[in-house]
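Take this structure, written in structure tokens, and hold onto it; I'll ask about it next.
Every protein chain except one is present and positioned as in the full complex.
Labels for the chains are A and B, by order of writing; each one numbers its residues from 1.
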Amino acid sequence: MCLGVPGRIVRIVDEQGLRMGDIDFGGVTRRACLAYVAEAEVNDYVIVHAGFAISRVDPDEAARTLELIEELETQAGSEEKDR
Amino acid sequence: MKFVDEFRDAAAVRTLLDQLRGSVTRPWTIMEVCGGQTHTILRYGLDELLPREITLVHGPGCPVCVTPIEMIDLAIAIAKRPGVTLCSFGDMLRVPGSSGDLFDARAAGADVRIVYSPLDALALARRKPDREVVFFAVGFETTAPTTAMAVREAARTKVPNFSVISAHVRVPPAIEAILSSSDNHVQGFLAAGHVCTIMGIDEYLPIVAKFKVPIVVTGFEPVDLVQGVAMCVAQLEQGRAEVENQYARSVRKDGNLAARALIEQVFTFADRRWRGLDALPKGAMRLSDRFAVYDAVRRFGLAVPTAVEPPECRAGEVLRGVLKPPECPAFGTLCSPERPLGAPMVSSEGACAAYYRAGRQPSAMGETK
Partner (left out) sequence: MSGDNKSGTSPAIFCPAPGPRGDVVVLGHGSGGRLTADLVSTTFLPALSNPILDRLADGAEFDIGASRAVFTTDSFVVNPLRFPGGDIGSLAVNGTINDLAVMGGRPLGLSAAFILEEGLPIDELRAIVHSMRDAASRAGIQIVAADTKVVERGKADGLFITTSGIGVLPEGLRLGPENVRAGDAVLASGPIGDHGIAVMSAREGLQFETTLLSDCAPLNALVATMLESGSAIRCMRDPTRGGVATILNELAKGAGAEIMIDEAAVPVRAAVRAACELLGLDPLYVACEGRLLAIVADADADRVLDAMRTHAIGSGSCRIGTVTALGRSRVLLRTAFGTTRLLEVLAGAQLPRIC
């Protein structure tokens, strides 16, 4: 239902009283409204849906999700060796 | 793309699948709620990779699918009025109303434009003060705050020629309806990660307590979906029923408080039905009285038309996950993606369209079903 794409804030501007940001999605930049992510600053990543940042991506949580999988990989590897 | 590529990593998905395969002992039926999740599953063929014991049911999480026909009829009626510019998200343009879709309305002379954001519609209203710009606001709680901001800004910066047709809908009532239905066999849910980014996860606690089904808030990339399924299966295997958050990099427990606050201000929850699903208590959002002047329905003095949905229609059963599309007599014959009869065939995330495409695919054995 909700196409949301992560991008990096490269610039923050005020547009008609609204806090807006130029978001770099990796070669393409589009302006999005930052009113819902007051805590986000330049170089933070945000999830953008319909021209609005709806959350700031938590890099620690992202890393944790991936580490969990790496741990599984290591576990599986050592289980192999134990056989 | 950072925070995208890592979550599409094939090796990571394989690791998760291996672990999942080792942990499942019984058949389980899990519903992924969100159309964006369905899209990822179909695009990468993830359902083929899951252990055979797991059946994924594609839920009604496609606002394109569940927008009631009468709202589309209303949008078309408004678009056809002289002086009106109707702005809509792209995927709504091909959804059939009672007679034709918004593309047909455009062919007949209506000024219908595709926008990416409600703010684009507001900007258009500012640029063209001689047009009545109407935004067709479709989508779940993820999109509602974007409409809310456009409305609030129209009020704050005094843009009189802007209004909104609010067809926003809410997910929890739909999940309750599915679980309450006597023919339900969904045992666990992958909740929509971006809806929960806005609303948080607490809305699901009463549902889990009442129905004792696990709900895992899940993201949209292959790693997210397989991990979400794995977490759901773990709960099912262990006899637990809790709300868990797989998508913690975006979803916080309380969601986005600023967005929730503006939704409360700008919208009132209403008992409107979804297409294919009968009246869902508080299943929809209409503009609150405070912002009534921006409600296109009121502005144009129209009544929401009653569209007739014959009782024989099967789209509702499909959307609830109790009828498999191939079991519908019209499937593939009268009803196909080129000539869709109902919304689940129109939307590429719709269950019917998904089955239609899958039915012509090579199976895991390399043969076509």
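Note that in this section contacts are C-beta pairs under 8 Å (C-beta built on N, C-alpha and C of every residue); 3 or more make two chains touch, one makes a residue touch a chain.
Here the structure is a predicted model, which means the values were calculated and not measured.
Across the entire complex, the residue among B:L56, B:V115 or B:A248 in touch with the chain not shown is B:V115. Touch with the chain omitted from the figure is made, among B:P173, B:G219 or B:P340, by B:P340. With the whole complex as reference, residues 1, 4, 8, 10, 13, 35-36, 39, 42-46, 48-49, 62-64, 69, 89-91, 93-94, 96-101, 103-104, 106-108, 113-116, 120, 124, 138-139, 143, 222, 275-276, 307, 309-310, 312-315, 328-330, 333-335, 337-343, 345, 347, 349, 357, 360-362 of subunit B touch the missing chain.
Contact residues of subunit A toward the unshown chain are 1-3, 5, 22, 25-30, 48-50.
As a working rule, only the chains that are shown with their structure count from here on.
Across the complex, subunit B meets subunit A through its residues 1-4, 6-7, 11-12, 15-16, 18-19, 33-36, 61-63, 89, 116-120, 139-140, 142-143, 145-146, 149, 153, 156-157, 192-195, 197-198, 220, 223, 227, 246, 248-252, 256, 258-259.
Against subunit B, in their complex, subunit A makes its touches with residues 1-6, 8, 16-18, 25-26, 32-33, 35-38, 45, 47, 49-52, 54-55, 57-59, 61-62, 64-66, 69, 72-73, 76.
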